[in-house]
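Worksheet: one structure, shown below.
Removed: one protein chain of the complex. Kept in place: all other protein chains.
Chain IDs A, B and C follow the sequence of writing; residue 1 opens each chain.
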Amino acid sequence: MVRVGIIGASGYAGGELIRLLLRHPEVKLTHLVSDTYAGQPLSKAFPGTAGTLAGGLICEKRDGIRAAQTSDVLFLAGESGSAMQIAGELLNLGKRVIDLSADFRLRNIDLYEKTYKIEHVGARLLDEGIAVYGQPELNRDNVKSAWLVANPGCYPTATILALAPLLQRKLIETRGIVVDAKSGVSGAGRAKSDPAYRYSEANESVRPYAVGGVHRHVPEIEQELSVQAAPENVSVTFTPHLVPMTRGLLATCYAPLAHTATTASEVLAAFHDIYAEAPFIVIRDGNDYPATKDVAGSNFCHIAATVDPRTRTVIVTSVIDNLVKGAAGQAIQNMNLMLSLPETMGLEGTGLWP
Amino acid sequence: MVRVGIIGASGYAGGELIRLLLRHPEVKLTHLVSDTYAGQPLSKAFPGTAGTLAGGLICEKRDGIRAAQTSDVLFLAGESGSAMQIAGELLNLGKRVIDLSADFRLRNIDLYEKTYKIEHVGARLLDEGIAVYGQPELNRDNVKSAWLVANPGCYPTATILALAPLLQRKLIETRGIVVDAKSGVSGAGRAKSDPAYRYSEANESVRPYAVGGVHRHVPEIEQELSVQAAPENVSVTFTPHLVPMTRGLLATCYAPLAHTATTASEVLAAFHDIYAEAPFIVIRDGNDYPATKDVAGSNFCHIAATVDPRTRTVIVTSVIDNLVKGAAGQAIQNMNLMLSLPETMGLEGTGLWP
Amino acid sequence: MVRVGIIGASGYAGGELIRLLLRHPEVKLTHLVSDTYAGQPLSKAFPGTAGTLAGGLICEKRDGIRAAQTSDVLFLAGESGSAMQIAGELLNLGKRVIDLSADFRLRNIDLYEKTYKIEHVGARLLDEGIAVYGQPELNRDNVKSAWLVANPGCYPTATILALAPLLQRKLIETRGIVVDAKSGVSGAGRAKSDPAYRYSEANESVRPYAVGGVHRHVPEIEQELSVQAAPENVSVTFTPHLVPMTRGLLATCYAPLAHTATTASEVLAAFHDIYAEAPFIVIRDGNDYPATKDVAGSNFCHIAATVDPRTRTVIVTSVIDNLVKGAAGQAIQNMNLMLSLPETMGLEGTGLWP
Partner (left out) sequence: MVRVGIIGASGYAGGELIRLLLRHPEVKLTHLVSDTYAGQPLSKAFPGTAGTLAGGLICEKRDGIRAAQTSDVLFLAGESGSAMQIAGELLNLGKRVIDLSADFRLRNIDLYEKTYKIEHVGARLLDEGIAVYGQPELNRDNVKSAWLVANPGCYPTATILALAPLLQRKLIETRGIVVDAKSGVSGAGRAKSDPAYRYSEANESVRPYAVGGVHRHVPEIEQELSVQAAPENVSVTFTPHLVPMTRGLLATCYAPLAHTATTASEVLAAFHDIYAEAPFIVIRDGNDYPATKDVAGSNFCHIAATVDPRTRTVIVTSVIDNLVKGAAGQAIQNMNLMLSLPETMGLEGTGLWP
């Protein structure tokens, strides 16, 4: 059994890690860190864990030595800026680390500091290529040998999975790409007390935010799409929206066709081909567009693609559960790869529908 | 007092007309037609009208003569295909007609028949220019003298209001425009029994539909945007989405800048200028993006616009209540203009928040 | 025109007062007080007021003299404990006051202080009978001559309207009454930052709170029901529940029949009789039970009643919009009575449906 610790256990991503790891046949939860609930049983943070194996676990304070003593793998599920403080120490103690924050996603440290307004104290791990970007479908081999994985953001996951095959196959232009993304409110995390996330104000309303390319995930999206399109660089116009639902994320991606004669079938064939070995990608056919509800609670990403022949534009729609494939589920998928376990272990099956 | 009749009174648009007209100081509701509730009081169709002036009105069967005898103005709020059956007769009887269906929106009858799969039996009213497209902000003078107004669709209203100033001022290209629209479920109407509109399946889910330029509103959007951009023709890549809320519609519009040096300020200035006299348009400033909840229940359209300097793309977001500015409210605004009443009469004030 | 000021204008009840008063033909909004938005236009607090007559009004700081100079009637829409600080001064300056907080609802000051954990500094206004409990349907004559009205709470309004006729007519026992109430989240107000009101945690969940007779509204409910049942005292078992919706309040009331032979018809007759002159009460017939949506945005209270013949229990269900009939609408209804205006002025018509 793999002994697993979670630092930042009482947030939404932490709770989702716990939910999923409870089902993982090779994992034993041994160490839960929560500043808010230190000294209290996990069921105080998540009443739904009462009666399960996890409910009685006692949350602890942040302590790298203790984390290393109790755990073989550590998930870092705190705010950006906190992972860089502890990741190096854990690696030095011989532990595998999967970071769900943004701290190790951007290879350009200046860009990180400008984007997150945080001085980066773990630059060495980035400079020396120790941190690996953990999009398993596109970077599986590197993840397998990694000791530090930067788990992708929710918007980047849906966007990159939707556009990578088209860029790899040069089916679309690298300029003029528009990504219009819609997320449930849980994407804001548990700690946010912004009035916009109050029930009465978020309910029955959809709204854009961070319009004009200023969302923190834009550099991450462009970095990874550029990897797919290499040697070309990709820029995108990205607009996130807040949708009145708890979970779920839909990216609707628009891109100009590189060759005007490309058909929807050719586009779909690229997806089928590139994701042939990806166990969590489902390509939807024809006019059967995915809904976020189809993947609520599961680690799947459903993708549909078509061509608007009038405007020579490819439209790709991809849906994920922002807390699963967009966070905790993908993190466990990365752990499985790092530990040479079956990629789908503990993540099989459907989500919750309806 | 203007005597008003509603044909198709028991649907969502009909109910909204009733709600708004009850507040209109110059209107008396005299004639309500509902196939489903004929012979029954309106409160059977809408329990919330019990106790109001309208609740005791008895719904009637469809009858053009009776409509003309009782009413000065008729709102046609039935399905597309039904308005063309009766509009000519009502006009011949000297009545003003405001049609909320699509029957008189498209000037190209072949395109109508192809789009709606209905043979058009009222072509004369289109060919002779009798039907006027009722987007008051852009076509006010024609509406004032019209006897037959084609009330715009909900998606076209939000889209056209968002893009018209940019096209008029030649600030954007007429190719490469993307419109990503999000609508509440009431947009599907009361009659639809599609499982997708069941509570348990629509709730907690966002999904695209009619992807690839096949939505019925695309020809209407392109027709009217081309009027604004004349003599150029405009084509758009349009994707509608179903969002888990009852009311509200957001159009997020993306367009390539015509001149790369155009600033967000210049874009906003165009909006302020062109809508200076439009009482229901609010231009939101800076980073204050509109939410659909801001206009729920009101006839306002809030618009924000910015420029992504990295991609030279204008992003315009516009919100309306699909049943008010996107249907019944705009229809009453048109009626006010047709009758030389103040444009805002009966439509003043805010919606319902939170 | 009546000049109206609102102290506590930027909360949910304040916003609802503004929405409704904008439609009132005899009212001019002259004075808006908000600690949070002092010096800023109202549209900062409520973006949906942009473009309306109210949007440009500037919020001010709390100032009794200024309030009296600008206004004939003052609505106090702040937290409990704040109204008692200013009501006396406003009355002394010859102003009419309608208090939406709990400060003047309980005639027993000890009970107030115990319930609200606040020392009462305005006891004189209660002791001398100056404050009048403003349930217009049951206390209309006293309201008409009042200068200080204590506007009822939301739960008390729905409960008292549901049970008063049965108590007046001695149709039910005064012991063994159960009130199971369900409220939308806006009932918690705009200022509350309790995690339970976060979208992601309130959504898709129903839960009880303040179980066992400890909710603050219990003394108010029992006080007013005892007035109806005089000389008997009434006690109730009251349980409030939080329901995942923004607005709406349903009280499901259970009471043992006083005489086992009483029929549902006799029960309904009492309601029709006692509310014959009440313009905002709708008695639903037979098996047509009301939904909160039927009254969303309106000042109506819909009531249905039946008898379970097996258990000799009356079940009365009543629905209101907690922000309208449960707060701002009822306050305006009281204002109309105080000023000898028609009781329904500015409150006519239906709410928003669907």
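Convention: a residue touches a chain if its C-beta (ideal position, glycine included) is under 8 Å from a C-beta of that chain, and two chains touch if they have at least 3 such contacts.
Keep in mind that this is a model prediction, so the values were computed, not measured.
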Worksheet entry | Touch with the omitted chain, as defined above, among A:D72, A:E137 or A:E204 | A:E204
Response to the item:
Answer key for A:G134, A:P256, A:P290 or A:G329 versus the chain not shown reads A:P290
Practice prompt. Looking beyond the chains shown, say which of A:T159, A:T246 or A:T311 touches the absent one.
Written response: A:T246
Item to complete: Specify the residue from the set A:G39, A:P309 or A:P354 that touches the hidden chain.
Response: A:P354
Fill in: chain C residues touching the omitted chain (full complex)
175-176, 178, 180, 182, 184, 200-201, 203-209, 211-213, 235-237, 239, 241, 243-248, 250, 252, 254, 256, 264, 287, 289-294, 296, 304, 306-311, 313, 315, 317, 319, 354
Worksheet item: Which positions on chain A touch the chain that was left off?
Response: 12, 15, 18-19, 22-23, 46-54, 186, 203-204, 246-247, 279-282, 284, 288, 290-291, 293-298, 300, 302, 348-354
Worksheet item: Which residues does chain B use to touch the chain missing from this display?
Response: 12, 184-186, 188, 190, 193, 195, 197-200, 202-204, 244-246
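Keep in mind that, in the parts below, only the chains that are shown with their structure count from here on.
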Fill in: Approximate Å spacing (C-alpha centroids) for the pair chain B, chain C
36
Discussion item. Suppose each chain is reduced to the average of its Cα coordinates; what separation in Å results between chain A and chain C?
Written reply: 46
Item to complete: Go ahead and note the Å separation of the Cα centroids belonging to chain A and chain B.
Response: 39
Item to complete: Identify all positions of chain B at which a residue touches two or more other chains, and write them in rising order.
Response: 203-204, 246-247, 290-291, 293-294, 296, 354
